[in-house]
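Only a single protein chain was left out; the remaining protein chains are all shown in position.
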Amino acid sequence: MLFLLAWEIAALLANLPQLFPTPVDVLSALYALLIAPGPAGLPWAGELWGNTLISLWRVLVGFAIAAVSGILLGVAIGWWRNARDLLEPIIELLRPIPPLAWIPLAMLWFGLGFTPAVFLIWLGAFFPILLNTVLGMESTPKKLVEVAKTLGASSGQILFKVCVPFAAPSIMAGLRIGIGIGWMCLVAAELTGSNSGLGYMIMYYYSTMEAAKTVAGMLMIGIVGFLMFTALKKMEDNLLFWRVQS
Amino acid sequence: MSQAKLSIEHISKSFTEKKGGKVTHALLDFNLEVAAGEFVTIVGPSGCGKTTLLKIVAGLEIASEGAVYLDDHRVTVPGPERGLVFQDFALFPWRDVTGNIVFGPELLKVPAVERVKIAEHYIRLVGLSGNERKYPAELSGGMKQRVAIARALANNPEVLLMDEPFGSLDAQTRSQMQKELLYIWQENRKAVLFVTHSVEEAVYLSNRIVVLSESPGTIKQIYSIDLSYPRSRSDHGFISLREKITGCISENCR
Partner (left out) sequence: MLPFIRKQAFLVFAFIMTVPLWGGLSCTPATPATVRIGYLLGDLHQLPFFVAQDKGFFKDEGINVQVAGPFDAGPAEMDALAANQLDMGYVGIAPSVLAAARKIDLSIISGVNLEGSALATEIGINSVADLKSKKVATPAPGSIQYVMLGMLLSQNSLSFSDLDLFPGTIKPPDMPQSLQTGRISGYFVWEPFVAKSVVGGYGKALVESKEIWPGHPCCVVVTRNDFALKNDNTVAAVIRAHRKAVQFITDNPADAKTIAQKWTRLDAAIIDNAFTRVKYTYALSKDDVKRFAREIISLGESGTIKPIITAGDVPDLDAFVDKVVDLQYIQR
């Protein structure tokens, strides 16, 4: 509240509405965006919700692919020495490349709009999920594996009843990091080769010098990102309740 | 054909150091027979190969020479007929007490109805009633070790291998657990091969005590304990045996 008041006063004093909108400007911009017609295909949703839905859909698809591929590959690498020897050099080479450096290639391969954005989200979310899965698998204590063996576990049972459950907290942490990075990649992807979504929306209003609407869009990006993160954290706490005891 | 439940014959275990290729013997020509229902304890200075021996019997390590037989069948890999209990419990943190105990039966595809009965039985046996739904993070050290013992027993093994199971417990819990272990053993009459560095614990629990020498681990002496259960730690015979074995570990054996 105090922050909003300070913002309002600072913005009023600066008196540069095109660069530094006041909270009141942003609120009225939010309202204007709510009632403006939505992007192509979603005019009923309004501009703000329409673009939010488009962005969310992209991020969910990209994230889902990243989760499935990252966990499967991570389990494989954590379990089979051969998979590790084969894939680790490739992964170590690709991993340091920032997802945004892939934008030109993404456009070249996948054109414009949905697919390159999904690709970039996948790229951003994939590595943290993969690495956390591998890390979780590899840190399975030897003792637990030995105990399982003496209790009669086959190697498949050791994988699915010991290593994978043990890696679950680490995998969940990977998912949480992954969705955060994926969301950032999405916004960046929508600034290039796109004509819908929240990233595009803020770029549009930046171009037409409507700073209040730009800030309103940024606010939405922040809120949605925060909500996704919180939802995942909640899910994590529910799934992994066994480790949060006194 | 021997009458022993478990026979350990001419076991040697050596390690070759990566640097220099020097060969170290952890165990050298170890021979032991454990009869059905017998409680045998191995004591010795740390680093004498006690744990290595237990792991070889469990099938988790491979002996350089020699063989282990269970009822005259040679064993080389782990199997549910030899239950193992570790010092640090090694419980599955994502499973509650019941979940940990039925882990073995679950692996062996025991039907669910049966598993519930098994869990109930062993939870009562180790005195954990009322804690069925608790997770390892909520349990004290003593409770965790009870779960670990129950988990090993739930597979109805023929031999129970215990690697310093009470080593990380405080003195009071420890003596409580010793009493309970004796009770469980007397109820089940499993053969037990127990490793500890506490001579007092060994004398309190065992039918026989094997004293190992330091590297290479060879048998220095075997003592039979004829004291009747339950044993009193202040009993004269108890004390003199304890002193004798302690002396045997550090110096010479009588």
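Letters A and B name the chains as they come in the text, with residue numbers starting at 1 for each one.
Criterion: a residue touches a chain if its C-beta (ideal position, glycine included) is under 8 Å from a C-beta of that chain, and two chains touch if they have at least 3 such contacts.
Predicted, not measured: the structure shown is a model, and the values here were computed from it.
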Chains still shown that are in contact with the chain withheld from the display: A
Residue among A:49, A:206 or A:229 touching the omitted chain: A:206
Residue of A:155, A:195 or A:230 in touch with the missing chain, whole complex considered: A:195
Interface with the unshown chain - residue positions in subunit A: 16-19, 40, 107-108, 111-112, 190-195, 200, 203-204, 206-209
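Please note the rule applied: only the chains that are shown with their structure count from here on.
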Separation of mean Cα positions, subunit B and subunit A [Å, integer]: 50
Footprint of subunit A on subunit B - complex, ascending: 55, 58-60, 78-80, 82-84, 86, 88, 90, 92-96, 103-104, 106-108, 135-138, 151-152, 155, 161
Residue ranges of subunit A touching subunit B (in the complex, touch as defined): 141, 143-144, 146-154, 157, 161-162, 165-166, 168, 240, 242-243, 245-246
